[in-house]
Each structure stands twice: as structure tokens, then as C-alpha cells.
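Just one protein chain is left out here, and the rest sit where they should.
Just so it is clear, A and B label the chains in written order, and each chain counts residues from 1 on its own.
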Amino acid sequence: MTKNLRVKTSKFIDETYKISFKFNRTTYYGYKGDTLASALLANDVHLVGRSFKYHRPRGIMTAGSEEPNAIVQLHNNSARTEPNVRATEIEIYEGLEASSQNCWPSVNFDIGGINNFLSPVLPAGFYYKTFMWPASFWEKYEYFIRKSAGLGKSPTEPDPDIYEHKYIHCDVLVVGAGIAGILAAKTAAKNGFKTLLLDEKSYLGGSTIYQNIENHKINNQISNSWLEKEINEIKKLKNLEIKVRTSVAAFHGYNFLLARENLTDHLPLDQRKNKTRHRLLKIRAKKVIMATGSLERPLIFDNNDRPGILLSSAIEKYANLFGVACGEKGVLFTNNDSGYETAISLFQKGINIEAIIDNRENIDSKLIKEIEKNNIKVFKGYTVVNTSGYKRINNVSIMQLSKDGQKVVGPKLSIACDYLGISGGWTPAVHLFTQSGGKLKFRDEDQVFIPNIYSSDQISIGSCNGDFTLDEILSSIPNKLKEFLDLKKSDYDDLEVQSSFNKSKRNIWLLPSDKVIGKTKPFVDYQNDATAKDIKLALREGFRSIEHVKRYTTTGMGTDQGKLGNMHALGIISETAGSKMGELGTTTFRPPYTPLTFGTIVGRNVGEYFDIFRKTPIHEWHVQNKAEFENVGQWKRAWYYPKNGESMHNAVQRESKAARDSAGILDASTLGKIDIQGTDASEFLNRVYTNAWSKLAIGRCRYGLMLNEDGMVYDDGVTTRLDENHYIMTTTTGGAATVLGKLEDYLQTEWPELDVYLTSVTDHYATISVCGPNSKKIVSQVIPDLDFSDKSFPHMSFKNAKIDKIKCRVMRISFTGEQSYEINVQANYGKSVWEKCMEIGKEFNITPYGTETMHLLRAEKGFIIVGQDTDATMTPIDLQMDWIVSKKKYDFIGKRSLYRSDTIKEDRKQLVGLLTENPDEVLEEGAQIVADIKKSPIEMLGHVTSSYYSPNLKKSIALGVVRGGKNMIGHKLIIPMENKNINVTVADPVFLDKENKRINA
Amino acid sequence: MFVINCPYCGEREQSEFKAGGEAHIIRPKQPTELSDDEWAEYLFMRKNIKGVQFERWNHAHGCRKWFNVVRDTSNDAIKAVYKMGEKPPTY
Partner (left out) sequence: MKNKYSIFSLIKNAFSHHENWGMAWKDPAPKKEYDAVIIGGGGHGLATAYYLAKKHDMKNIAVVEKGWIGGGNTGRNTTIIRSNYLWDASAGLYDHALKIWEGLSQELNYNVMFSQRGVINLAHNLQDVRDLKRRTHANRLNGIDAVYLNTQEIKKFCPIINTSQDIRYPVLGGTLQRRAGTARHDAVAWGYARGADEMGVDIIQNCEVKGIKRNEDTVEGIETTKGFIKTKKIGVVAAGHSSVIANMAGLRLPLESKPLQALVSEPVKPVIDTVVMSNAVHAYVSQSDKGELVIGAGTDDYISYSQKGSHDIVEGTLNAILELYPIFSRMRMLRQWGGIVDICPDASPIISKTSIKGLYFNCGWGTGGFKATPGSGDLFAHTIANDEPHKLNAAFNINRFVSGDLVDEHGAAAVAH
């Protein structure tokens, strides 16, 4: 029978709005405003999960994003299920279903709990020392290790939710809406700064807003009511945007921050449809004010991890904000005055406190007096040495501390309880500050790291800056803000603050015990089960650096990233090693501050929006005519056009034959097109291509090969001289952008004296290539006014023309070895010109062909494809294209590299043709080529780069690169496949019409 | 992610730019007269400085202009930008 521990109404909880939810299949009730943690506590449920390594029962420990233990699997649905959700963060909604993780069969009875009894042989890093025998067994050990590790379970279906990104530019970003953040946001916004205020919680005001004790007053009002008025005021400021449920994940350089705005996780499931789940805010802020607050430290003693042990501040928050008691018999253990604030809050709510254990001796403050007035027993100078209760704490053992705090003395007392609050003081939340490149300094008085050197235009204020008490915060903030924002005065210059908080703290990182440490389990990292003795073991074994200790013991590497225990780990290291804490440094706080959903980072860039796809102006025609498409770079290119369920092979054979027998048509619009103008255009081409350009006549076209400065072939294409100072260059489809970038680079940085202008016009033109013996008949009907006679319009020339008054450029160039015309027309006319060609070509059986046929046709002719027949290790000489390398030109890009000692070698890999012994055997592209299969190791001479069955030659043909291939024409070589060897003969790479009769026909 | 002050367009997000490596490596005027060693020095060898580096950037998704940046590579702080051909500032 569960108890109801809801104690008193809280204005943050709507008791008229009851919500049912399931935890481990049991139905419970809570109210709107509850988190899963507060609702469970209200039902007296503390046991929530099992720890990572020892499978120890664990409960709710905190009330915020630092929670290490209470992490659950949310939703049962295989698409929406979510592992490792912090019960302290998730707001309950109707229909919520959560279950414990890392336990089997249940959180109450977990087989893995056996690890707790094996723990003596499972110290830090035990896995480095064992599982090595027998050698082949690691895979089997690993199988079990992996199964028992991990926490929750990954979804198994795609995520149905939507995520999005938003860019925000602001003058001032305030991170954290506690009292410091509220003051900062108001000051900035009222002074004309465009301000953004973010907080990860669902409400504003931080911990001040729910603290309701007489000891903290501002201008004679209790601090929470004063702050409430301020909050109401800032909501009206039009310069200020406020976002709650928004957690800043990362603080990068140049004040670039990422924040996750949670939009639907708190809504009932039926209200989430079609809504964006998370929004990733990409924020560029001119100035950043960090007001991220601080995290309460736990205390490190034997068995400090039992369900029912919570941070003292969490107990206070559950009582004040949620109206929930964490149990019926409470004990608080503190080393500072915060524990008493909790006690007073509990007392006010009528929640029982049995005793307060304070490790300070001779301590006095108004808060303590008030507690003692109410007959709550305070044990001063005592420490907790142990706790008991397997699945819920039922007892604490305490002993007196020696004067130096190094050991415990006197008799052991025992106090029965069902919850224990612990407070080890406060740690400024400097995680984001350090992410931004800020440097910390260590403050010895209270053993905290605080911001010291800022790397960008930002400040830290409030408790994240080490000002923990209300009077410290409010007295420092006005001046800091005025200086940071360059203001003369602020609204808060004359605040009257009353705060009675004794700032003394007795910091003992590892509390002494009556047992030897080896027999204790003082947890430092709760989730990963790293104890103080693990840290000491690491130090003993020579792991000195904090990073080594962290990695060896896994301290701070859980889903909470060590928000609670990292400081204690540092403290224990410095105490054990005798080094000063300030010198030890901290581990690096890595982004994100709290784990960030992949979907949030990705936003809308999923599915069809993963990458744009570029379509040619004729794309729709290809789709209508059932083309299959190939991805080339970002382009979709028609690959082949299967007719009546034809196979790819059959389609390509048909298309290839038609192109040679009569006419084929290709959409070549994807080829890169660069418009080159200027008085030095010819000189420019001379420098970027291997061949000479100055003498190219106007109206003529020339093929060019472009090298990298390392001498390797980079790109190729035909360039046409349109006018004296005007060229149009074509590039490969995939190379268009990089070629333009490279040309601009040389032009602007190496040859600024050249008068040349480059413009990408790839998308401006549609390019339609009509080839085949009947091509001339077709294009001369498409453009009847143009003289297509060979004399007037020979191969490698160009003419301006008009199709129905629309200007176009016609080039007679060929990549197939057939007579071929390329019509370039303004992109939006592309489809109609294509259709016109199709219509007119009908009588000649004009056949559309795709990239596969294009590849086949050019291979018959021995034309290379850069990127397929070359791989950035091929020079033009290797390609047997010596003819294109000008000997006369003084220089061109890559020229010098062609004459290095290794690039002039004769036995480099060279492009050759390959013919199979069996003409029907088609080689596999990528297959290796060898001369001798008996040799060991086998010497690979090269590989097959292109290979097809040629319907025109009625045999298999291939191109390949072969070491010394230039001089091997007629040699027999072998292609060793997995199950057979194929005999080939080295041949001339031009298989068809070496004399160029067809092109010039 | 940096904000880079393009000398032609003003401050823009880093994602609009492409880096072009070490600046002021002058392409030899007479490459054919260099030894293989000298050519390799130009082609491949780099200072790869940790500290203040003079480097090239291109406003690839903007004005397409190349320009120079002075940046401390140890912490990515940009110290100055200047146009191609301008005298480099001293650091």
C-alpha cells in the first residue's frame, strides 16, 4: 500500500488537475506541475533504478538535471521509447509510462544485483586485468559485458517526431532565470538591449522563487514575493524574449551557443500531434551573461547511495515547490547552513525531521538557533559513517569527528529514518563558461572553482560566480551589470537585503569512517559506481592526472557527466596525492551540458531534406519516360530508360546501338559551365589547361585537360571560343563547383593582373546532345535556319542560332565518337527543345540514352572519364594523352610536377584497352590485373577502370590502367577473380573508328 | 564557430567561408627552373603554425572573394582581415 506524502498545497502544483501515469506497470497519480520524480515521491516510491556496474538499488537523489540515479525508460512504444530520461526533469502528463532500466527481471529483484556481492573483485579498471585467457575468448566475454552494460534501450523504429532549428541574434543573452538572471535580463532589456532569457526549468525564479523563509528579505519583503513582482514586470518588457524549458547545451567560441527548447515533452500525448518536439536555438549573442547558478554537493561516506538519500536542497524543493515530503522520518546531514534552510522549510510544512548532523563544531547562526528552538536535535561535529536499508534507507550511523576531521571518535550512534538529506555546500555551475574557453581559478576558503579569465564578451553573475548568499548576490550584481553593459545606474543600486546565512563550511571531501576504506563503499560517481577507494586505487597504480583517474575509474563519465561528484574526485586526488587543488586543474567539461537528442541537432535535415537534389530542366520528361536515375554529386541524372520491363543490360544495349545506328539524345545539362570573359581570357586558359589556347579561332571548340598542381588529372571538358575575349568552359558534372573555386583562387591570388571574369552558368542552360549518323538531319529540322553543312559547321565548332526566336548555342562536339550536336538553350526552354528533338527525331528512331550508355559509347571510342578512369594518381602522359600537353608553353598548372623523378618514370600505370579471350566475358570494374598468378605475393599491375559489352563491336571491351601498359599492346594478362582467372589481351584503348570517320561524317 | 569579417561583405558566419591554408606562399614564377626539392617545398611543405598564422579564406557562399586572415591557431582568435595584395599587418 503506497502512502500519500503530499503535504500541503503549493501554488506551483494544480491539485485540480489530476494526472495518472504508470511506473513499472503500476498506475499512480500526480498533479499538473509535478515531475515524474516528485509524483513518485508523493507516492512514497524511492527505488527507481539500478546502478551501472554493481546493480545497486538507487533512488531519486536530486530535483534537477544533475540527477545521476533516477533515470528511466520512457514510453513503451518502439518508435517513441526513450532511454535514460531523468525522472527529475520530465513533467508528468496523462498517459506517461516509464520503467526502470538496467535491471532484470525487475527493479525490485534484479539478477544483476549479484555484482554487488562480486564487487570485491570488480575494482576500477578490473577489465584491463582479466578476460585475457584464453586469447580467443574475448569476443565471448565481451558479449556478456556488453549485455550487462548499457542503461536503457534504443528505439527500434524511426522517430515520428519533428524537430527544427532557429537562428537567434541578440544583444544580450542571459542564461539562467534565477534571481541573478532575472535582474540581469531586466537591466539589459530596460536599457535598450535586445535580450534573450533562457531557463531549463518550466518556471522562472530559480530556487529563490519557492524559498519562503523569513530569513531572506529584500526591501523588507520575503525574497520570493519580491522576486515574483520582478518576474511579473519583466514579462511586460518588449525588448526581452523569455524561453523556459530551454536548456543551453553548448557555449562555443565567438559567443555561439546552442540551446534546446523543449516544446511538447510535457504535453499529453494527444496534444503533441504535428507539433515540433524540440527546437534547437542557434544563438549568436553580442554579450552573454551567465547566471547558471550552482549545484549542491553530496557528501561522501560509506553507503551514501541508498534510495532515500537525497540532496538537502532537493528535499527542500520537493517540499516547497511540489508540496511533497520525501518520507516520514528525516535526517539531514550538512557541512554548511544550507541544511538548516531545508530544515526550516520542512518544519514550516509540518514535515518531520528527526535530527540534523552537522560536521561543524562550535557553529552558531540564526538558522541553527531557530531549529534548536523547535526541539530538533542537532549533532554538531558529527559525521555519518554508514547507512543501512537495501532498497530504502532505514538507519544512519553517526560518530563524532576528531578535531582535525581525519578520523571518527567516540561511540557510534544510530538514528532510524526513511530519508536522509545531505549537503556538502555548493559548486558553481561553470560548465558552459569553461566550454567557451574561459579559465577558472580555485578559491581556497570554500574550495570552489570560479570564473577567472573570460574568452569572449561575457560575465558570470550570482552563484555560478561563487556568490552564494542572497546578500552577496544582490550586492555584487548591480555594479557588475553596470560595468558590463556600460550603464550609469541600475534599478537595483539601493536594494536592502537581509540574509542570515553563516557562510562557514567544513569541507571534508571523503568523510572518515570507523572501517578501513577497503571495506566501505563511499560513492563519488553514483551512476557509474565509482567510489573513493577506486580513485585511491587509480592513484596507487600511477594514474596521476585527473584525466587518467577519470578514465580509469569512469568517474564523471555517466549521463550526468559528474555534475555531483567531479569536485569530490578532484578533492580526494589532491588529498591523497598531497597536491594543491588549484594546481590540479579540472577535467574538461565537454558539451553538451545536458545530453542533447540527435533529432534536435539534426532538425529538419532528415529524409528528403537530408541533402538537396539538383534536377535538370528536362528532369520531368525523364521521370515521365520511366528513366532510372543515378546520383552524380547532388545531381539526379537519367541512368537508362528501360522499356517494357527491360533489364538494365538490355536497355543499355538497345540505347547504345540506336545511337550508333541512327540517333540518340542525351540530357547533358549537368555538365558544369563556366562563362569566361576578359581581355586575358586566352592567357588564362593557357595557364589552367595543359594545351595551348591562344590560337583557337572564334567559333571553334577545343578539348582541355586540367591538372592539379601535383600534375595529376583533375578535370576535363570542351571549351568554346564564343568571341575574341569570351569563352564558355565545360567541366565534369561533379567537378563544376571545385573547378570554379580553383580557377577563382588562381585568378584572385596568383594572377590578379589578368583581366578575366568567371561566372558559373551551369544552371542557366539546358544542354541537349543529339548524336548518331542521323543527328544532322534531326537538328537541321529543329533549327532550319542554320547551315549545318560540314564546311560551314565542322566538327569542334560552334554557332549561335535561334529556335522559334529563342537564342541558343549549338556546338558540334562529340563524346560518343558519333557525329554529334549539342544545343544549349536557356534552361526554361530546355524541356520544349528536348521534346521538339524527340518529335522530329521520331522518324529516325531517336532514342534517349542515359549515363550508362554514354559511358559505354565513349569507352568504345577510348574517351576517359575523369574520376572513373583516373583516380588522382594519373598524369596526362599516363593516360597516353601526351598530345594534349603543350611542350611550347612556358608554364601551366601542374606542369612542373610532371617532371619529378617519379612522375617521369616509364613504368607508371598507363591507360590501355583490354580485350577478353572470351568476347562474351565482361570484366568487373575494379578487378585487378596481374601478369603472373603464381608469384607470391601476387604483383598487381593495375585494375579495370571501365568495362562493357559493346553491342556495336559485338564483344566485351574494357579500359584499365596497367604498369608499363603503354608498351604492352598485345601482351596477355590475367584478371584473377575469386573463383576463376580471366585471360585478357592488352589493346589500344580506342576500340572503334580510330580514324574519326564517324565524327566527321 | 567563427564570425569572419569579410573585407567586402562584413561579418558573416563561418559556414559561408572556406579556408585556404597558409597565406603568402608565392607560386614560383619559373617553376621549370626549380629542383624537385624546391618544387616540393612550394607544393607541399607548410609551416603549420601553432600561434599567429597568416592564412587565406574564401567567401565561398558569399562574394566569392579570397582574402587574408590573421588568426591565432592555438585558440582560434581572429586578429585581423585584409584584402589580397594588401600589406599584411604585423603581429
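Note that a residue touches a chain if its C-beta (ideal position, glycine included) is under 8 Å from a C-beta of that chain, and two chains touch if they have at least 3 such contacts.
All values reported here derive from a predicted model rather than from experimental measurement.
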item	value
Partner chains on view for the chain not depicted	A, B
Which of A:Ile19, A:Ala39, A:Leu537 or A:Ile728 contacts the chain that the document leaves out	A:Leu537
Residue touching the undisplayed chain, where the options are A:Glu15, A:Glu547, A:Asp790 or A:Glu917	A:Glu547
Among A:Lys8, A:Arg900, A:Lys955 or A:His971, the residue in touch with the chain that has been omitted	A:Arg900
Touching residues (missing chain, whole complex) on subunit A	52, 80-84, 120-121, 123, 126-133, 135, 138-139, 142, 145-147, 149-159, 161, 250, 252-253, 256, 258, 282, 516-519, 533, 537, 540-545, 547-548, 551-552, 554, 559, 561, 588, 590-592, 595-599, 601-602, 605-608, 610-611, 613, 630-633, 710-712, 714-715, 732-735, 865-868, 870-873, 897, 900-903, 924-928, 930, 937-938, 940, 943, 945, 976-978
Positions on subunit B where the hidden chain makes contact	1-2, 14-15, 18-19, 21-22, 36-37, 39-41, 43-50, 53, 55, 57, 71, 73-76
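Criterion: only the chains that are shown with their structure count from here on.
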item	value
Where subunit A and subunit B are represented by their mean Cα positions, the distance between them in whole Å	28
Complex contacts: residues of subunit A adjacent to subunit B	252-254, 256, 284, 437, 455, 709-710, 741, 744-745, 748-750, 752, 890-891, 895-897, 899-901
Of subunit B, residues touching subunit A in the complex	1-3, 13, 18, 20, 27-28, 30-32, 34, 36, 39-40, 43, 56, 58, 60, 64-66, 75-76, 84-85
